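One chain of protein is taken out of this complex; the other chains stay put.
For chain A:
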Amino acid sequence: MQLLDRSFDVSTTPVAGATLSLEAIRGVEQFLFREARLLDERKFAEWLALWTEDGRYWVPRFHDQANPFEQISLFWEDKMLREVRVRRVENARNWSQQPLTRSAHLVGNITIEGLDAAGHLIVRSTLQLTEWRIDQRQLAGSVFHKLAATEDGGWKIVLKRVNLVNCDDVFANLEVFI
């Protein structure tokens, strides 16, 4: 199973520095803003296209969780599972999405952290997320993106790790991506 591939590098500690032009930094920031906006607008097909083939989406269950292989995770999803989630929330008989989950992501404090062993760019940001479905809730945390440069000068997501401040809390269902 791809999800159990322990060779996947989930580390978000840089092994080398990254020197980006101001224009390139602006490009990274715009990429993160756009990613968040696609989730808020429920443009899931476009959101799925932001990822590399083997990209992983991870929301740890524990603070400072070392990896998703020895412990449970709030989300640990590869391409297949991200697609299944989108198919489910878009199914006409998605009883628990009537009404739909609505969200507003506020992405800030973006810093370029450096490069991982494979040369992916590590970017850290802070997330404030308001979600509404019958009840309103507030989610917040730090987000690490590992990004791969594309040939046309853009970015694709290799890893998105969301460290929720309340990852060890009691939760109502988390139906859509954070």
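Please note the rule applied: a residue touches a chain if its C-beta (ideal position, glycine included) is under 8 Å from a C-beta of that chain, and two chains touch if they have at least 3 such contacts; residues count from 1.
In this text, contacts and distances are computed from a predicted model.
Q: Name the omitted chain as UniProt records it, choosing among "Phosphate transport system permease protein", "Sarcosine oxidase subunit gamma", "Multidrug ABC transporter ATP-binding protein" or "2-chlorobenzoate 1,2-dioxygenase".
A: Of "Phosphate transport system permease protein", "Sarcosine oxidase subunit gamma", "Multidrug ABC transporter ATP-binding protein" or "2-chlorobenzoate 1,2-dioxygenase", the absent chain's UniProt record names it "2-chlorobenzoate 1,2-dioxygenase".
Q: Out of A:15, A:80, A:118 or A:149, which is the one that touches the chain we can't see?
A: Only one listed residue reaches the unshown chain, and that is A:80.
Q: In the full complex, which of A:10, A:28 or A:59 touches the chain missing from this view?
A: That would be A:59, which touches the missing chain.
Q: Under the stated touch rule, tell me which residues of chain A contact the chain that is not displayed.
A: Residues 1, 3-4, 59, 61-62, 69-76, 80-81, 83-85, 87-89, 91, 93-98, 169-175 of chain A touch the chain that is not shown.
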